[in-house]
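To start, the structure under review is shown below, and the notes come after it.
A single protein chain has been omitted; all remaining protein chains appear in their positions.
Each chain carries a letter (A and B) given by its place in the written order, and its residues are counted from 1.
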Amino acid sequence: MAVTGLVFIGYVLLHMYGNLWAFSGQEAFDDYAHHLRELLTPMLPYGGLLWILRVVLLASLVGHAAAAFALWSRAAKARDRRYAVKKVVTATLSSRTMRWGGVALLAFVIFHILHLTTHTINPGGDPESPYLRLVGSFQVWWVAVIYLLAMLALGMHIRHGAFSMLQTLGLTDNRRRYRVAHAVGLVLAIVVAGGFALVPLGVLLGIVTT
Amino acid sequence: MSPQEKDPMATNENEAPHGTAMGTSSDPVGQAEELAPAEVANESPSQGAAAGVTAPVSTPAADRADHDDAAGYYTTGAPIADTKAPAGPVERRWTERVFNAKLVNPANRRRLSVIVVGTGLAGSSAAATLGEAGYHVDAFFYQDSPRRAHSIAAQGGINAAKNYKEDGDSIYRLFYDTVKGGDYRARESNVYRLAEVSANIIDQCVAQGVPFAREYGGLLDNRSFGGVQVSRTFYARGQTGQQLLIGAYQALERQVAAGTVKTHARHEMLELVVVDDGSGPRARGIVTRDMVTGEIETHLADAVVLASGGYGNVFFLSTNAMGCNVTAAWRAHRKGAHFANPCYTQIHPTCIPVSGEHQSKLTLMSESLRNDGRIWVPKNAEDCDKDPRDIPEEDRDYYLERIYPSFGNLVPRDIASRQAKNMCDEGRGVGPMVGDQRRGVYLDFAEAIERMGRSAVEAKYGNLFDMYARITGEDPYATPMRIYPAVHYTMGGLWVDYDLQSSIPGLFVAGEANFSDHGANRLGASALMQGLADGYFVLPNTIRDYLADGPFPKITDDDPEVRAARANVQERIDHFLSVNGSRSVDSFHRELGHIMWEYCGMERSAEGLRTAIEKIRALREEFWRDVRVLGTNDSLNQALERAGRVADFLELGELMCIDALHRRESCGGHFRAESQTPDGEALRDDENFAYVAAWEWGGETGEPILHKEDLVYESVEMKQRSYK
Partner (left out) sequence: MNLTLKIWRQPNGSATGEMVTYPITDVSEDMSFLEMLDVLNERLTAEGEEPVAFDSDCREGICGMCGLMINGVAHGPEVTTTCQLHMRSFSDGDVVTIEPWRASGFPVLRDLAVDRSAFDRIIDAGGYVSVNTGAAPDAHATPVPKENAERAFDAATCISCGACVAACPNGSASLFLGAKITHLAELPQGQAERHTRVLNMVHQHDLEGFGGCTNIGECTAVCPKEIPQDVIATLNKDMRHALWNRV
């Protein structure tokens, strides 16, 4: 779970960095998308790294979800009878919404792939340029809202997930590191979710245009 | 002398009035878990005192010798003696005994079984060690895990003659301090052995991973404790008992995993099985009740070890856990095991007072508080319910400072305890009314806070203040704390010889449940030492001498003695469940506690003790007739569990009073109003009472039978201790 989660975090960081090219205009962004596919050629065929990445991500996703559902069912078995009254003492909202939040993210990931990878859903038309496609979609308000909500969910998932990953890997075995891990979770969550959100926001606010 | 010679009522003429003691007190008997600051032994041990010599002790009243306050309450049996300790120099006895005790060959051990009742320090360590040796061990305890035995609550520390501080400590000095602290009422050979194995305990515990306090260099830290001048107490913050018990518990669980020990949680021993297989009666098993299913089970073995703890709960309120009981020991007593010195109880002066009739137990606070706190009560009874901060200086009675100007608040524990009681008896106690009295005195830090500053007080006493605040809801930095004495430890217990074997062959007794090592008073940090010494080092070595003759003839659940024991248990349970009287078990226990506290507590008098005996007898009769226990036997039934325990306390209480009544001297924790110096100090009577009183059960209707074991001091000289 932690390892796959780490893969995701690494991936979303890169992905977000890439998205920010949108602020540099169509040419830069499209170049970046193109470069992504040319990376490590000719060692790999065109788009090869992207495919490797996709395989790794898919494997991670399957592993991650499988582990998540295993934990979920163990938890249900570990408490066969529920409390009549149960209060939350300190747990963060993020930590308590990992499961449903994760499911929401899964739904989003599917939507996201159908939208920007397979071009199955085309709310803003279906132009060739990745840049135009992106900006065009976000000009449709509800697409932007879906993305923004998903980023909120992602932020929350990372806020607990990144801390949890460090803890699961056993890297937080003293009080100072434990506190640092919490801070890492918070910072990563803000950076990733915020970074991603900038693009749809930019489009909505008219900073990024076609 | 013959105890029956005199009229029991003719002895009251020299009863001293309460509360008039003057001057300084006797040497402190370092009682509890914390250093009472002024209690520094200021004499050094005198080595090599002539064998058998007892120092002259004045017996003020010539009539002491032939007075027997308890005449008519008991009969006297033949004297007894320990026959197991080898003769010769005290420091060679243990080595010799270990060498002479028969060995059991390892292949045979698998065929020998031992029952251990109790998993406190004594029981866990014994069960683990016997398991390691290869015997079959069954361990019983009433809690849900072996680790919850009341040893867990010990705070202060554990003594050991390691001399890591190079401050002149030695085995001999620990031995000497313990004998002297016990007011010369303990058996020399046992105490010497205790001191001798003490160092091994620390090694063992460290190897198990017990996290003792350490210095910056990584070595173990020590502190000075219980009124001695050397630092020999090892500690783990304020949780020494917990950490030691976890060590022993883990050793025990390791044997559980290895298959040598089987644990029986929530199993209460309700009867001892003694069977005569032709070679005389032997302890061969126990009858238990599974506290969850109610099943009455018989467990048979080659030997039985009782490590079932102390009986302080006979007072209802004590620092003991709710479940601490005398049942295991008492059932053995009724089957023939002698009960020694039952009246020796230790009372600790600085406990958090009772807050109301609902009180279920008392909590100990470190006595070090008396270093800086000042103890007082209002001069006028009318002020007792006022806010103490509104009572002006001139209306406060700093009674310890007044009565004992040279020692003030640092007087020994027994004096501090007794004077607190006297103040409350005079109607000047503070805090809530409990019954007809306010039971508390102020321990005031206002002056200390002014002198040292709040932060210094906080650094020194912060955790104690927090504990006090949690329990009472009062802020001790703002208002004075209230304290009151409470029963803390019982030195008495089943009589054992040097091998820790009771007067029933095959029945061994370890830890607080036996009487052996502390005499009339226990030094702070020595109970933990004794429990672990017994369990890790002594018992495993001595029990083999007995087991070497085994396995004993096979017996079954159907043997008549076994059936009778089981039937007896069943009968008691059926009785409790069918009386359907009008009073709850707890109400009887509370009432017994009141009687014991009033008459057999800090100060005992012949008249009071006789009153107590009558009251206990009446209460016992009422209990059997009018107790109410609801529910059934076949499920968890906590009232039923308590009924059995209270029934036994009601018998023990009477024996304690008889023992206290017959011992017309003050020694250690036993203070007889009739035996004090003119200025109120405890006065021992070595001429007449330098013996262990081992009581034999006299049957349902008979009187208890007293067997005396004379105490002979060959290595230390008996001294009447004086502080002047």
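Here, a residue touches a chain if its C-beta (ideal position, glycine included) is under 8 Å from a C-beta of that chain, and two chains touch if they have at least 3 such contacts.
On a predicted model such as this, the values are computed, not experimentally measured, just so you know.
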Partners of the unshown chain among those that are drawn: A, B
Of B:106, B:392, B:473 or B:560, the residue in touch with the unshown chain: B:473
Sole residue of B:101, B:256, B:446 or B:579 that reaches the chain not shown, by the stated touch rule: B:256
Contact partner of the left-out chain, one of A:58, A:169 or A:190: A:169
Identified contact with the non-displayed chain, of B:111, B:379, B:460 or B:628: B:628
Options B:67, B:109, B:150 or B:333, residue touching the unrepresented chain: B:150
Residues belonging to subunit A that touch the chain removed from view: 70-71, 74-75, 77-92, 95-96, 98, 160, 163-164, 166-175, 177-178
Subunit B residues that touch the omitted chain in the full complex: 125, 128-129, 132, 143-150, 152-153, 162, 164, 200, 202-209, 211-220, 236-237, 239, 242-243, 246, 249-251, 253-254, 256-257, 263, 265, 292, 321-323, 355-356, 358-361, 363, 432, 470-473, 536-537, 540, 584, 586-587, 628, 630-631, 635-639
